[in-house]
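Yeah, one chain of the complex is gone here, protein chain that is, but the others are all in their spots.
Per-chain residue numbering starts at 1, and chain names A and B are given in the order in which the chains are listed.
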Amino acid sequence: MDALIARDLRLAGADLSSWLPGLLFFVFFIMVSVIAIGPEARILRDMAGGLIWLALLFSLILKVSDLFQRDMMTGMTEQIFLSGQSKLQFVIAKAVSVFLIHLIPLLIIIPIVGFVLGLEAQQGWAMTLSVLVAAPALIFYVLMTAAILSRQRTGGFIAVIMVLPFLIPILIFGVAAAESADSSSLYSVEIKALLGLNLISMSVGIPAIVAALKANIHQVT
Amino acid sequence: MINYLANPSNFLRFQRIATPVIGLVIFLTSLALGLWLSLYASPADETQGEVVRIMYVHVPAAWGSMMAYTALTIASITSFVWRHRLADSAARAFAKVGIVFAFLALATGSIWGKPTWGTWWQWDGRTTSMLVFFFIYAAYLLIWSMVKPWNRAARLAAILAMVGSINIPIIKFSVEWWSSLHQPATLSYIGAPGMPSELLRPLLMMAWAYASLFAWASLMFIKADVMALRARRQSSRPISSVTIKKL
Partner (left out) sequence: MTLPDHRLCFRNVAARRGNSLLFAGLNFDLTGGDLIWLQGPNGSGKTTILRLAAGFLVPEKGEVFWKLEAQDAVPEELVAYQGHQDPLDTELTVSQTLNFWTDMYNSQMDIAKCLTLAGLANKQTVACGKLSAGQKRRLVLARLLISNRPVWLLDETATMIDSGGEHLFHSILSDHLKRGGSALLAAHRPVQKIGATASRLVLGAA
């Protein structure tokens, strides 16, 4: 498992284009949204939570949906599946590397973007917290889509259509958690709901990811 | 019964009789009876007037799309566990009918919404979750049209359908929670248990008509799928001969 994560980190370090565009997209999405909506501070502050969550979802989906593709096409995935490592560990390692490589940069920039949109510092941290709590559910559903589409060269739009229905509950409770946040919010209903969604996404997502990768490697003649 | 039908030849024989019986006899009679009950033999609503009759096409469409997803889930599990081709054809057929029903429910809901709510579209919990439901069907069918070969598409589609079946109640619940957050529920839903029997009777008859439409359309789609597969797999002579020699 360490070896898998180390490999992903090395590859991300060697190839900035594998994660940097996701970060740039995030900031760009916020900027063009502000241009489209207009710069009135009160409206922006009201919309900040929803905007940040939307930018985050799309940045993650568009980048991560081709996450298994390269390894599937070069035959790397089938070699890993033959190597005798547990598939559970493989999926968890992938989720950890997605968190480290794709989500951490976004988590860092969220308070800054929140500040630019006129949120109080504390509200900005609440945004980060809500994303952090929802991270496993986000990652496992996006990875599931990536696994299903791992042999599809043109997966972008269908990835969005496929994964968004599953992300709607996370979006709903994530935005609500961020907006209702104050210092005692760690025990709020929204946070509990997100934790529940995490559990479900793992128990459903991990077997689905393994099965989808297998279906893309294996074939019945 | 299931075992018998699982054989494609038996299925084709069965559907030759079942399709006309379900399509012509059951569907058409129940539709005629249902339309008569809902258009003439039931009273107009006190507040909504004649408009309430849209309910008799709207509510069964929504029920039908959910029933289709239940059937889709069962077929997908069958396909995933036993790798049965007919289950794949069935799952795909159920999804095709299901997405049409979901669209019908949205469209008739919108037509019903204009005179009752004064707007074609209202982002309430029920409408929104039906729209999400429509997109789940769309994603499912997109896998079928995108992924080659056939058996890989079947497996991936089955995975998505099964994950979807677990997530749909969660999505529905959270969307309803979300809509209650932004506005109080205004419309008490017709179709609740306390409904008078002169409204319930046409509703159930129309539901029966939709169910038989579902069965008939599914049979037609499955048949088309089975025939297409048969037409494609003709070559039974191997390309290569095999000989093993000492080196």
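One rule holds for everything that comes next: a residue touches a chain if its C-beta (ideal position, glycine included) is under 8 Å from a C-beta of that chain, and two chains touch if they have at least 3 such contacts.
Remember, predicted model here, so these are calculated numbers, not experimental data.
The undisplayed chain touches these shown chains across the complete complex, A, B.
Contact with the undisplayed chain is limited, among A:Ala3, A:Met31 or A:Leu88, to A:Ala3.
Although one chain is not shown, part of chain A still touches it, namely residues 2-4, 6-7, 10-11, 14-15, 71, 74-76, 78-85, 217-221. Where chain B meets the missing chain, the touching residues are 149, 232-247.
As a convention for this text, only the chains that are shown with their structure count from here on.
Inter-chain centre distance (chain A to chain B, centres taken as mean C-alpha positions): 31 Å.
Residues 80, 83, 132, 135-136, 138-139, 142-143, 146-147, 149, 151-152, 155-156, 159-160, 162-164, 166-167, 170-171, 173-175, 177-178, 181 of chain B touch chain A in their complex.
Note for the complex: chain A touches chain B at residues 144, 148, 151-152, 158, 161-162, 164-166, 168-169, 172-173, 176, 193, 197, 200, 204-205, 208, 211-212, 215-216, 219-220.
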